[in-house]
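What follows is chain A.
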Amino acid sequence: MSATADALLVFVLMLNFVVLGSGRIRSLIYTVAAQGVALGVLPVLVHPAGLREALVSIGAIVLKSAVIPRMLMRAMADLPVRREVQPLVGFRTSLVLGAVATAASLLLASRLPVLGNTAVRLLVPASFATVLCGFIVLIARVKAITQVLGYLVLENGIFLFGLLLLDAMPFLVEIGVLLDLFVAIFVMGIIINHIHREFSSISTERLSTLRE
Partner candidate 1 sequence: MMSDRAVDAAVQPLLLLLLPPLLLGVIVKTKAAFAGRVGAPLLQPYHDLWKLLRKGAVLSRTTTSVFLAGPAITWVAVVLAGLLVPLAGGAAPIRFDGDLILFAYLLALGRFFTALAALDTGSSFEGMGAAREMTFACLAEPALFLGLLALARTSGGESLSDLFGAPIAASWSSATPTMVLVLFGLFIVLLVENSRIPFDDPNTHLELTMVHEVMVLDHGGPALGVVLHGAAVKLLVLSSLVVGLVVPVRVDAAPLRWALFVAATLAVAVAVGVVESTMARLRLLYVPNLLMGACLLTGFGFLLLLGTHP
Partner candidate 2 sequence: MAASDTAASLFALLPVWLPLLGALLIGASGLPGVFLSSRSRAGERLAVVLHGVGALAVLVGAVASLFVASSPRFELAWSLPFGSFRIEVDGLSAAFLVPLVVVPALGAVYGLRYWSQREHPETGRKLRAFYGVLAASLVLLTIARDGVLFLFAWEGMALSAFFLITTDHDDPEARAAGRVYFIATHVGTLALFALLSIVFAQTGSFGLDALPEASASAGACAAIFALGLLGFGLKAGLMPLHVWLPGAHAVAPSHVSAVLSAVVLKTGVYGLARLTCMLPHPPLYWGGLVLALGAISGVAGVVFAIAQHDLKRLLAYHSIENVGIIVMGLGLALLGRSQGRADWIALGLGGAILHVWNHSFFKALLFLSAGSVIHRVHTREIDRMGGLARSMPVTAALFLCGAVAICGLPPLNGFVSELLIYLGLWKTLAPADGSPVAAAALAVPALAMIGALAAACFVKAFGAVFLGVARRPHEREPVEAPRTMLVPMAALALLCAAIGLLPALAVPFLDRAAATWSAAATAGGGAPVPLRTLAPVGPLGWITVLSAALWVGAAAAVLLLRRRMRVEDDQRVPTWDCGYAAPTARMQYSSSSFAEMLVAIFRWALRPREHAPRLRELFPKSAHHRSHVDDVVLDRWFLPVLRWIARKLLWLRFLQPGRIQLYILYVLIAVLALALSTVPVGELLKGLVPR
């Protein structure tokens, strides 16, 4: 089981790079959805199968691969945006940064005092790497919808980390995390619409006029 889990985690890390390097928004959405499916399968693989793990799995898969991509596609439908054209940090630079982050996580993460299931060795480094890649997307991109996708990647990383503690964490918190994700994306979709209505663009550079 842990071999399959490791393979899936490597797949997740690869998808991180795809997200960092691509500028076409539709493909970004599909990539993140695929990452969600991969993550959704993991709870059953990492822990011995039980009702709770099955529920979390199914909830994660449904949410991350079906519900959220559909919400984002619907938000995108009203907007004339198809690509991220002028990011703050270029695609190549963000790829390099992502590689550095992944390397750092792989080297250092295993040294951190972390409790829980360490049979799957890649779990902790993969989660840190995903979180850092999500942050890089959030910082480097200008269009609001790309930032939402960066947030999704960040949440995937947190979900990965939570898998470690699935036994220790109350069920309520797991479900709470999923609910939090759903609500956050819902709200962001609404906000993107409002931003577009107000500024006729979803470039977040315009938002700095709200500073005063």
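By our rule, contacts are C-beta pairs under 8 Å (C-beta built on N, C-alpha and C of every residue); 3 or more make two chains touch, one makes a residue touch a chain; residues count from 1.
Selection rule: all candidates are chains of the complex that A comes from, given by their letters.
Since the structure is predicted, the reported quantities are computational estimates derived from the model, not experimental observations.
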Just give the number of the candidate touching chain A here, out of 1 or 2, all from the same complex.
-> 2
Per the touch rule above, chain A residues touching candidate 2 in the complex are 88, 107-108, 111-113, 132, 135, 138-142, 147, 170-173, 204-205, 207-211
